[in-house]
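Here the complex is missing one protein chain, while the rest keep their positions.
Labels for the chains are A, B and C, by order of writing; each one numbers its residues from 1.
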Amino acid sequence: MRSPTLSTSEATEPPRPSAAVTPPVGQRGPAKAWLPVLPAVLVVAILAYLPYVPVEVPGLLPWRVNGPGSMQLVATCLVMAGIALSYDVIFGRTGLLSFGHALFVAAGSYLLTISLASWSLPLWAAIVVALAFTTVLALLVGAIALRVGGIAFAMVTLAFAQAASIIVLRNPGDVTGGEEGTSLPRAAIPDLLVGVANAPYRYWLALAFAVVAAVTVTMLVRSRAGHAMAAVRENEARAAVLGFPVYRVKLLAIVVGAFLGGLGGVVHALVLGGSSPHITTTEFTLSLLVMVVLGGAGRTWGALLGGFLYHYADARLVEVSGSSLFQALPEVAGQVLAQPLFILGVFFMVVVYFAPTGLAGLGARLFRKGRL
Amino acid sequence: MNETDTGTPGPILTVEDLHVRYGGSHILQGVSFDVAPKGVTALLGRNGVGKTTTLKAILGLAPRTGRILAAGTEIQKHSTTRIVRDGIGYVPEDREVFGGLTVEENLRLVDRERGIEAPVVDRLFPDLVARRNQRAGTLSGGQQQMVALARVLLRPTTLLLIDEPTKGLAPKLVTEVADVLAEVARSTPILLVEQNLPLVRRIADDVVVLDAGRVVHRGRAATLVADADRTRELLGVSMRKEGAA
Amino acid sequence: MIEAQAVGWRVGGAQILDDVSVSVGPGELLGIIGPNGAGKSSLVDILSGVRRATTGRIALGDKDVTNKSATRRARMGLARSFQTSALFDGLTAGENVRLAIQAAGERPFTPFRRAEGDDAERIDGLLARVRMPGRADTLASDLSHGDRRKLELAMALASDPSVLLLDEPMAGVSAEDVDGLTEIIGEVRDVGVAVAMVEHHMHVVLGLADRVAVLHHGQLLATGSPDEVTADDRVQQAYLGEAL
Partner (left out) sequence: MTDLLLLVVTGVGLGALYFLAASGLSLIYGLMGVLNFAHGAFMMAGSYAGWWTMTSLLPASMPVAARLGIAVVVAIVVGAVVGLLVEVVLIRPLYRRHIQQVLVTVGLALASVAAAQGIWGADPKPLPKPEWMSQTTQLLGARLPNDRFVFILVALALYLGLLALLHLTQLGLVIRAGVENRTMVEALGINVRRTFTIVFSIGGAAAGLAGLLYSQYSGTVSPAQGGSLLIYAFIVVVIGGMGSLTGTAVAAVTVGLVQQLANYYAASGVGDLSVVLLLALVLLLRPSAMKGAMA
């Protein structure tokens, strides 16, 4: 959990020595400011252009890149990347082992669908309700759970998330749809976000969310609050004696993480057309933890990458398991390996043992160390 | 520099180029010394120079590099459990008795069969027998020290590492602890960390002085304590020509 | 200035501190000495608010702070160091100092406000003040023991404290670092800070302190100038140990 790096990794990428980006000597100052952002801008630009790429990439995606199936898959991967990043604000940046982040994602998602379907609110109002409620919920849950530390904090957050999961499954007032989940009412959603043909728009929405999350977290990390979070994570007692209000710093981390998670839930519902009880489960929270650790806790690129790849693997491993390679195996082994969570769980354990800083950590080791 | 008798057999403990790094700090920076096979060797130095860390490193309770020989056998790769089982007893700073366990349970932990009935307890710590069913956490500091000492003496030991046994004790108890240590030292060699110079003068034979993670002096205890200037220079404690006693 | 009035502290059955009264004024340096276990660190903890006294009162400046938290006292101008150095090991020296500056500032954790930039000069100034110029980019975990103690001083000074409590600032450091630290602490006192220092390097305490307080078994055995205290027979007895 303790990671020596505090900055986003875009700041750690060494400037590329190419003629095109090397500024004239006189302009060195301002050029330096945007240079580190360049890789991020490039990645976003490439991703934004994907809906215009009509090629097939065999093995990677089952359909054309800009086909609706691929678009939907990559869009969900991007939403997960953003949600994983929102969890990293709490876990990787502040060092709080929370097992209740699913609560906030689910709150965003379900409140959006319920506001639209049961209370017939307009979309903008539903989004406001979802985010406002999620934030208040985070304040409440955080304020109570932070009365204990360490492992007890983990258990308490887990219990709160579990309570939410129970409520959703009980389907009170017939609003959550129980195990079936609930769908967005067609009429309440702008046409651009509905239908197979409009998959690219949902994809861009997901991309926008990931970008918003990344920019927000980057700004947060560089702000005074981000530094205070790092101080709390590195040495809580020391931070307190220096004069940091430790409790409030932690609460802020939970609230910001929950807000972004709630936003992720909203986008998740819009992209997938509804809310499913899966996002309320402990398993979902645990998978967020796995995503962040896989990618590299406390690193923006790490959490994004972890979230993206985890969901991609989760979705694609099922297909791979149908391949001839798996048919050669004994039946039971094939059945077990056909479970994406089995492979991801085992892979996760391997990462914990052999690459505790995650994929981003492995990457950063090839360059220099990241800094505050 | 080393004035240890040459007529006696080899040292019971040899520490060679011991290094300890903790977090960011390089606490021991190549410590080397011997412990004679009988009597008390006092490990001295100002606060924070690495005395406690040296004991912990010998026991494997601190991450260490270097060579440690116990009676000629290399033990730097051994686990703490094995080192203690092979005969090195440890009485930590602040006693660290198990406060929730009774006196008897504290002793039975080490010696299931005899525990508080062991002859050594009866001989050296009669007070504890009377308090066998009292929780160790409710004992006074001096009594807790006796529990901590009794605990290591239940196992056959070839060497005792004792860390500031008189820290925070009232004068009368300091004398009592000193008596016990002197008695124990007749049969078992002791490596003793201690700040109380009169106690060192009374029971120690040799001294090793650490400063800033290094050994700065080795010699006879009596010689050092008699030399007020040298004592002040090494330990910074003497304030007038001769210590009172 | 800071003042302890008849402070007592009991833990369980043990009286760790008993009726201790000390005070340090602006520009004064009080050395606190005594054998191990005498209660010196406990006194510093109680003065700084890390622990609460069972009896007695603490005044900081002209305010009673007996029931104020460590954080509140820090904001009122009190800074302290710890016996075992407690730095943020994963951060550089400069970042450690920046956190200290930030913590002492007006709004220590405003979200979404860039924290970099403004403090660079002050960081350099503080590092220069503790004789560590140009070390801002060194990881705290890579610093020597002496430099770590200096960095802690820089962090304590980041809040421009009026009272500075030092708990064995020279524990375990090499001879040349002792001289450096002595000089730095002397300078801090000379600009008007009230300094109270627990220290085992007797020549440092006797050379640097304006007044010395001797603790023994939780009680104040003597206070006075270094000369008065060293001439005191009770101090002689206590400091060199009990009669055996």
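What we mean here is this: a contact is a pair of C-beta atoms (placed from the backbone, for glycine too) under 8 Å apart; a residue touches a chain by one contact, two chains touch by 3 or more.
All figures in this text were calculated on a predicted structure; none of them were measured in a lab.
Interchain touches from the omitted chain, evaluated on the whole complex, reach A, B. When the omitted chain is restored, the residue from A:Val37, A:Leu50 or A:Ile167 that touches it is A:Ile167.
Across the entire complex, the residue among A:Ala40, A:Leu61, A:Val293 or A:Leu309 in touch with the chain not shown is A:Val293. Residues of chain B in contact with the chain left out of this view: 59, 61, 80-81, 83-85, 90, 92, 96, 98-101, 105-106, 108-110, 112, 151-152, 155.
Those residues of chain A that touch the chain absent from the view are 1, 97, 144-145, 147-148, 151-152, 154-156, 158-160, 162-163, 166-167, 170, 172, 282-283, 286-287, 289-290, 293, 332, 335-342, 344-346, 348-349, 352-353, 356.
Methods note: only the chains that are shown with their structure count from here on.
When chain centres are set by their Cα atoms, the one at the greatest distance from chain A is B. Relative to the centroid of every protein C-alpha atom shown, the closest chain centre, again from C-alpha atoms, is found for C. Centres computed as Cα averages put chain A at a distance of 44 Å from chain C. The set of chain C residues touching two or more other chains comprises 87, 89, 139. For chain C in complex with chain B, the residues that touch the partner chain are 12-14, 35-38, 83-85, 87, 89, 139-145, 148, 168, 171-175, 200-203, 206, 217, 230, 233, 235-237, 239-244. Those residues of chain B that touch chain C in the shared complex are 23-27, 46-50, 137-138, 140-141, 164, 167-171, 174-175, 178, 195-199, 202, 211-213, 232, 236-240, 243-245.
Considering their complex, residues 2-6, 219-220, 222-231, 234-235, 237-245, 248-249, 252, 256, 371-372 of chain A touch chain C.
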